[in-house]
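The complex appears here minus one protein chain, its other protein chains still in place.
Labels for the chains are A, B and C, by order of writing; each one numbers its residues from 1.
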Amino acid sequence: MSYTAAEMMIVAAARALAGARTVFVGVGLPNIACNLARRTIAPDLELIYEAGVYGARPARLPLSIGDPTLVTGATAVMSQADLFGLYLQGGLVDVALLGGAQIDRFGNLNTTVIGDYAHPKVRLPGSGGACEIAANARRTFIIMRLTRRAFVERLDFITSPGHLDGGDSRQRLGLPGAGPDLVVTDMALFDFASPDREMQLIAAHPGVTIEQVREAVGWNLRLADHVTETPPPTPDELRVVREELDPEGIYR
Amino acid sequence: MSYTAAEMMIVAAARALAGARTVFVGVGLPNIACNLARRTIAPDLELIYEAGVYGARPARLPLSIGDPTLVTGATAVMSQADLFGLYLQGGLVDVALLGGAQIDRFGNLNTTVIGDYAHPKVRLPGSGGACEIAANARRTFIIMRLTRRAFVERLDFITSPGHLDGGDSRQRLGLPGAGPDLVVTDMALFDFASPDREMQLIAAHPGVTIEQVREAVGWNLRLADHVTETPPPTPDELRVVREELDPEGIYR
Amino acid sequence: MTDKRLSMRDAIARYVQDGMSVAIEGFTACICFAAGHEIIRQRRRNLTLIRMTPDLIYDQMIAAGVARRLIFSYLGNPGVGSLNAIRRAVEQGIPQPLELEEYSHYGMVGRYIAGASRLPFFPLRSYAGSDMPRVNPLIRTVEDPYSGAPIAVVPPLNPDVAIIHAQRADVSGNTQLWGLIGSQKEVAFAARRRIVVVEEIVDEAVIRSDPNRTIIPGLIVDAVVHEPFGAHPSYAQGYYDRDNQFYLEWDRISRDHQQVVAWLEEWVYGVPDRAAYLEKLGAERLARLKPAPAPAAPVDYGAYQ
Partner (left out) sequence: MTDKRLSMRDAIARYVQDGMSVAIEGFTACICFAAGHEIIRQRRRNLTLIRMTPDLIYDQMIAAGVARRLIFSYLGNPGVGSLNAIRRAVEQGIPQPLELEEYSHYGMVGRYIAGASRLPFFPLRSYAGSDMPRVNPLIRTVEDPYSGAPIAVVPPLNPDVAIIHAQRADVSGNTQLWGLIGSQKEVAFAARRRIVVVEEIVDEAVIRSDPNRTIIPGLIVDAVVHEPFGAHPSYAQGYYDRDNQFYLEWDRISRDHQQVVAWLEEWVYGVPDRAAYLEKLGAERLARLKPAPAPAAPVDYGAYQ
């Protein structure tokens, strides 16, 4: 059964949510990944949206982070003071999904500028809630396409802290959450399981070679002891994505 | 028309609320004073209750600070975080009514202990919201019966700051509100209008002599330049109190 | 959806242990007397009791000897007078001494907020010029980095258990509360465990029909106890009134420790559970506390399909 790179990303992220109770999620691909996890390996998973929604039951695919379909029928809708203070900083978010324009080998993320801050080449959206999500969620998953422009040796700006300079530098700074756990891309999966917390390749998606992955990363990529092949999406996973979650194929 | 000492206190406090937009109020006598003001000289006065109620329209005389009759039909009911943070500390309280077991010449109040803190002779209720009310309300009125045990040279404990050591000592400490403005007792009225902020007698109630007032105060009482006689309650004021606000005469 | 319903007996047996810190909150409204009585009945000892306004329920619990320490902001029988049993413990050590740790109301709220949001402290414009920081070394100051001026702070408070009374919840603990909401939300998020006690268990669909009304999510709830009239003699907005007669009676009873002991014998130890307490109280007395209806105006969330 054929599938797209986006579908592989959705499925890989969903699988990694096994065991999580709450996930802090944006719209688009991460939203579909979380809803796929709820319908498959994590039926009790509750979605927390930055707009102030806990336990959403959207009747349609939400078009934005604050779509009214996320509100109607939700378990709780709250102020952003409560969302960020009680839920996120309070420690109730098990996993958060983040993305960025640039990522470095320690999972630090840039969503602020390309170029110099005062005279940017490209002005990106900025932090939004990412800076506090990266600090406070128990674990974060990063979801982004793998390109040499994105996976860089040195960020133009650190918006959201990952493992900082690696090792225990994150704990030394007193950040409550454990930091990035997994990077899901359209070509491969990475983790930070080594003691120095450097990103390492753990699996390449079917049809992708380790050499291709190395080529797309802007530093000398480390490999895990056993690099595997990502199991492809199952027919059941694809059916849920295509028939239930994204019937119009917007994120395909 | 005859009246009680309590009625004189209610009427005097109510009159002083002319021009105030909001008053932070407890139950009992201050509650009746505020409701009398609303029905006479301050029709737009809104009552803020410590329990988290703004714009109450009680259908009966409230029996406690958190009586359900204060909630039903109110303009707004909020958490105590919002009450203390946004309304009180935010600076929206024009006048607050306070009382205490002891008061000194600068309007500092004790509601914590009589005797030593660690081994008290009498354990009083403590601050409640009084400490922050005294700090944050624009002005405070103090309502208490005049006795030598209450009007003392030196407090056993400062629960709520008045004018501290007098003069500009309150401003120097950075307290947002202006502090005590008026003391309403069953015998006389006092203010703090002199530059050194020491309590001074401004009016004695009908039938009370200045000497009697001096006798009941535990320090050498200062008199204002012109000590007047408090105008007695009018028939209309008494009618509102007796027929509308306290028909069972609980606080007479 | 996990069904977290327990009897009050099981909820207290499971979550409240000797030596723990316990907060039964509710400002005048929704004070869970049912839970307090069950803690007395199960003879818990050495508790640290936490509550802004200890009210009659802590007067009873402290008279019964469950507590070693009290963290609070106002000791009073609201609208009536003193808490005589607590005064007796503080002034005379009867039935045993009681350590006090006191704040102002906003200081307690701030401690809950800091505890709930994992902050190291909560800043507030109280305490300047007061003797309170002198007798409580946990009230400190920090320097404002913008103006250089000092500002008071209080530290986080994370009770081992919070017990929250409310009007309604579903079986997994998604809880809605209206009327005086006090600091129920803040203490629930600050606590390590939470027991929710409600007047009504409702279908999940009722909760989901009005998500802005949900104050506590089932996510943080450990047990749901269905206990109608569980807040008597305090009240639940829209369900019953405060039983003011009892608040006045307690003022008389509580003046004498032996009378308190007798009252506890009769009304707490002498009844196996809340249902028996209510039966003893009599249906007529409870019926008198029922208010007439005063419904909220409708609100529509819209179906977005």
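Everything that follows uses one rule, which is that a residue touches a chain if its C-beta (ideal position, glycine included) is under 8 Å from a C-beta of that chain, and two chains touch if they have at least 3 such contacts.
Note that this is a predicted model, so its numbers are computed, not measured.
Only one residue from A:Pro30, A:Gly52, A:Gly100 or A:Gly166 touches the chain missing from this view: A:Gly52. Although one chain is not drawn, the whole complex shows that of B:Val27, B:Val77, B:Leu182 or B:Leu238 it is B:Val77 that touches it.
Across the entire complex, the residue among B:Gly26, B:Gly85, B:Gly100 or B:Gly179 in touch with the chain not shown is B:Gly85. The residue from A:Thr22, A:Thr75 or A:Asn136 that touches the chain not shown here is A:Asn136. Within the complete assembly, residues 27-28, 50-53, 62-68, 71-73, 77-81, 84-85, 88-89, 108, 112, 117-118, 120-132, 135-136, 157-161, 164, 170, 173-176 of chain A touch the chain that is not shown. In the full complex, chain C touches the omitted chain through residues 118-121, 123-125, 140-147, 149, 151, 153, 155, 178-179, 181, 202, 206, 209-210, 212-213, 237-239, 241, 291-305.
Where chain B meets the missing chain, the touching residues are 21-22, 44, 46, 53-55, 57, 59-60, 67-69, 71-78, 82, 85-86, 89-92, 136, 176.
Rule of thumb we're sticking to: only the chains that are shown with their structure count from here on.
A simple rule picks the central chain: find each chain's mean C-alpha point, then take the one closest to the mean of all protein C-alpha atoms, which gives C. Counted by C-beta pairs in contact, the busier of A-C and B-C is B-C. Averaging C-alpha coordinates per chain places the centre of chain A 57 Å away from that of chain B. Put simply, the C-alpha centre of chain B and that of chain C have 29 angstrom between them. Looking at chain C, one finds that residues 113, 185 touch two or more other chains. Of all residues in chain B, none touches two or more other chains.
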